[in-house]
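Structure below; questions to follow.
For this depiction, one protein chain was excluded, whereas all remaining protein chains were kept in their positions.
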Amino acid sequence: MTHAVPRVDAMKPSKPGPTRTAPPRPPDKFPGGGRYPAYLAFGACGAFLMISASLLTRGIWALGNGEAAWDAYRAGLGHPAYLVYHVAAFLGLTWFVLRLFRLFPATQPYRIGPLKRPPDAVLVAGLYGLFFTVLAVGTLFLGGAML
Amino acid sequence: MLKLEPVIWGLFSGGMMIGGILLPVYILVVALGGGFGVVDGQALGYDRVFALATNPIGSLVLVAAAALPLWGGAHHLRHLWIDFGGLKSDGLVGGLFYGAALVGSVYAVLAVLRLHG
Amino acid sequence: MVDVTRHDVVIVGGGAAGLRAAIAVSEARPGISIALVSKVYPMRSHTVSAEGGAAAVARSDDTLEMHAYDTVKGSDFLGDQDVIQYFVEEAPKELTRLEHWGCPWSRNDDGTVATRAFGGMTTKRTWFATDKVGFHMLHTLFQTSMKYGDIERYDEHFVTKLLVDGGACRGVAALDMRTGQVKAVLGKAVILATGGGGKVWPFTTNGNIKTGDGMALAYREGIALKDMEFVQYHPTGLPGTGILITEATRGEGGYLLNSEGERFLTTRDYGVGTKAELGPRDMISRAIMQEIAAGRGIKIPGKIGEYAHLDLRHLGEEKIMARIPFVRELSRTYANVDPVHEPIPIRPVLHYMMGGVDTDIDGATEIDGLYAAGETACVSLNGANRLGSNSLTECLVFGARAGAHAVQYIAGSSGGEEGPLLRQAEDEAGRVEALRGQQGGGEKITKLRESMNDIMERGTGVYREQASMAKANTEIAELKGRYEQLSLDDPSKVFNTEIIAALELRNMIDVAESVALAALHRKESRGAHACPDFPTRNDGEYLHHSLVYYGPTGPRFDKKDVTLGVWEPEERKY
Partner (left out) sequence: MSEVKKTIVVTRFDPDKDEVPKTQSYEIPVQDDWKVLEALNYIKDNVDPTLSHRWSCRMAVCGSCGMNVNGEPKLTCKDPISSYGDTIEVAPLANFPVVRDLVVELEGFMDKFKAVKPWIIAAKERAAEEGTHRQSPDELADFKSFSMCINCMLCYSACPVVSNEPDFLGPAALALGHRYNQDSRDEGADERNEIFRDEGGIFSCSYANECTEVCPKGVNPSGAIQQAKLNNVVDWAKSFVVPRRKSS
C-alpha cells in the first residue's frame, strides 16, 4: 500500500494519549482510487459552473451593448478553443447534474412537510425527467424550433 | 465567513441545481449550436434574444443562470482546495472564490438590469 | 508505585447494568465522583447484541401480578419472590425512563409503545425497538450518561482484582490496556456489572468479552457464586457461529420445524402445551435436542452437528422488515439464507447465565461496600430459567437499585486507610507484570481455552449426566494446574491483548469450576438443569439456591433458602 503524506492531526484527541501513536494516513485510496476520482471530478465541475456562468454574463453584457457587440460575442463562440471548452463543459455539467440527482434522494428526510418521501427510484426518475425535459424544451425553444 | 455559511450554502445548493439545469441549455444552444453554426441565425439573432431577455421571466432566468452557479462553483472549488490539504489557506482561497462569486453575481445582475435601460 | 485515583463510587462495567448504576448514583447525589471502569468502550459492551426486547407491564390487559407469576413459574420456582415482586413493579418505570432518555422504542399507530409476545410470558409485554433492543438501550444509556459530568470513564481498563481490606471493598486494581500499567482506582463502594461468561462454552451467542470476569473477581475474594448450574441454552442460534436469532422471531409468529417439515412443538408433547413456540427456552431447547436425537434433525452438508429449522416465510417480507430486520441481515450475512424465502437453520446455543455473584435484593454482597448487578450478579430473579426479555430490564432495575444503595452506604461509611489497598494494588501490578510474556511450562492459551470449552460442553450441556458432570469437575481441577504452566509470547506493554486473554482465561476457569460443582450437586431436573439420571424436580431436597465458594485447594459447596411468598411450587406445565 502506498500511503500519501500523513496528516499528523486527523482525529487527534483533545488530551494527548499516554503512549506514542503512529500518525494517521489519509484514506488509502485517496485521491486516485475507489470512488474518490468521481467525487473530485464532481468538485472540479465547479470550474465549469463558474466559467460558463461568467461567459453567460459576458453575453448578457454584450447584448446590452447592442447588436454589433452581440454578434461579435456569438462569433467569438465559434473559436475552436471555445468549442472544445463547451463540449467539455456540456458533458461535464450533464454528468455533474445527473450525479447530483442520483445522490439527492438520500439527502431527503423521511417526511417532507406532512408527506412521506417518495421511493428513491421515483425521485431520481423525476429529477432526471426534469433535467431532460428542461434541456429538450429549452433547446427547442431557444433554438427556434418552437417559436 | 462562518456566520455566513448558511447563506452561502443556500446559494450554493440552489446554484448547483439551477446552474446545473439551466447552463447546459445555454451551452448547447448558444455556445455549441451557435458556435458550430447548427442553430438558425434568426433564432439567436439580436432582436429575438433581446426580446426574450427583457421579458420579466426571461430576465429572472438569466439572473439565476448567470449568478447562482458562481456560488455553486466557488463552493466546490473551495472544498476541492481543502481536500488537497489547503485548509491553512482557506481564508484566503475561500475568500477569493466567494469574492469572485460575489463580484460575478453583481456583474450579472447589472448586466440584466442594463437591458431594461 | 502504581497510579492512584480516588472516587466515591467505582463501577466496573459499562453495559446496561453499569451505565444504569452510574446514572442512578449521579442522580441520587449530584457532585458525587464516579469511576466507570470498562474493559471495552461502553458502547461495545455485550448488551449491544441483545435483540428481542425488554419486559415490563404496559398494556391494559396485563397486570404486575401476571408478570410476577410468569417469572416465578419460568424460574421453576427457584426465583426469590420478593425480588420478583420488586422487579415487576420497577420494570415499567425503568423502561419509561429509558423512553424519556430517547430510546427509540417501536410504536403503535396511536404513538404508545408497542409490545410483542415472548416465550413464557402470558401476554405481549416485551418492549422492543425493532430487533436491536440491547443496541438501542445501550446507546441511549451511554449517550445519556455523557450528560452527567460526575462520571469519569476508564475505558479499556481491565479490572484484575478487587481491593478489599477489613471486610470492605474500597477499590479495584485495573490494567490500563493502553499503557500496560496497573492502576489503583479507589472508592468507598464498588459495583460489579461485568456481564456474563458465555465464553466458557464453545458454542455461544456471547461475544468475545463475555468471560465472567466479575464473577471470578468476587469469587476469589470469598463471595459465593449462586445458582451457577443454571445456564440457559437459547433454542435458536445459527450453526457454526452461534450468532443469536432472537426469540422475537417466534414472538412474531415463527415456527420451528424438524427435517420432516413438522411443527413438532404442536404435534408432540414437550410440555409447552398450546404455547408451542412461545414456551420457555429451557423446554424448547430440550425439544429440539430430542428431535435431533430421534433422527429428525437436519444435516447441513459439510457441517458437523444437526439442526432444526426456524420458518418465518409465512410472516412475509413486510412484517419481517418492519419487526425483525436485523434477523434478516444476520441470516443473510452469517447463514447465507434469506428468511423471507427460506427457513433458517438453528440449534440450541449457550446464551445466558442465571447464576452469578450472590447478592441480596439491594445488590449488596457479603463484603461491605461491594455490590453487583446485571448478568454478573445473581439477585435471584431468574431462578432456574430466565424468561427472555427479563434480563435487560433486570440490568436497569437492579443496576439502579445497587447504585442508590451504594450511595446510601457511603454516606455512612468512614472509609479507611489507603495503605493496605495500595499494597494490594502494588502486589497485583507485580503479578500482572510477571504474567506478561511469561515463559512458563509451555501451555498455550488457545489450547487451554479449547480444553475448557470442550469439558464444559460435555459436562454441562443441555442435558447433564452424572458421570459427565463428575468428569468435568476433575478435568477443570486439572485445567487449573495447567493454567499455572502458561507460556505467553507477547512481552510488549501497549495494548497487549494476549495478557488480557490470559487473565480472562483464568476468570473463565474459575467460573467453570463453580458451574461444574453446582451442577454436580443438583441431583434433580429443574429449569435449565436437565439430568437424565434424575428426570424430575425434587422440591423436597433441592428447593434451594446453590452456593459455591472459592477455596485454595478447591471449591466448596453450600446452599441457601429460596424466598417463597405468594406462590407455592407446583408442577411446571404450560
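Labels for the chains are A, B and C, by order of writing; each one numbers its residues from 1.
One rule holds in what follows: contacts are C-beta pairs under 8 Å (C-beta built on N, C-alpha and C of every residue); 3 or more make two chains touch, one makes a residue touch a chain.
In this text the structure is predicted, and so the values were computed from the model without any measurement.
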Interface partners of the hidden chain - shown chains only, full complex considered: A, B, C
Residue among C:T144, C:Q232 or C:S285 touching the omitted chain: C:T144
Contact residue for the chain not shown (choose from A:F30, A:Y82 or A:Y128): A:F30
Residues in chain C touching the chain absent from view: 40-41, 43-46, 48-49, 93-94, 96-97, 99-102, 104-113, 132, 135-136, 139, 143-144, 146-147, 155, 178, 207-209, 240-241, 243-244, 302-303, 326, 329-330, 333-334, 336, 445-446, 488-490, 492-498, 501
Sites on chain A contacted by the missing partner chain, in the whole complex: 1, 7, 9-15, 17, 19-31, 33-36, 39, 43, 103, 106-111, 116
Positions on chain B where the hidden chain makes contact: 2-3, 5-7, 9-10, 13, 76, 79-80, 82-83, 85-87
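Following the convention adopted for this analysis, only the chains that are shown with their structure count from here on.
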Geometric centre distance via CA averages, chain C-chain A, whole Å: 53
Cα-centroid distance, chain A relative to chain B, in whole angstrom: 13
Multi-chain contact residues (two or more partners), chain B: none
Set of chain A residues in contact with two or more other chains: none
Chain A contact footprint on chain B (complex, rising order): 15-17, 19-37, 39-40, 42-44, 46, 48-50, 52-53, 62, 65-70, 72-77, 79-80, 83-85, 100-101, 104, 107-108, 111-112, 114-115
Chain A residues touching chain B - in the complex, by the definition given at the top: 7, 31, 40, 42-57, 59-61, 63-64, 66-67, 70-71, 74, 77-79, 82-83, 86-87, 89-90, 93-94, 96-97, 100, 130-131, 134-135, 138-139, 142-144, 147
Contacting residues of chain A [partner chain C, same complex]: 17-19
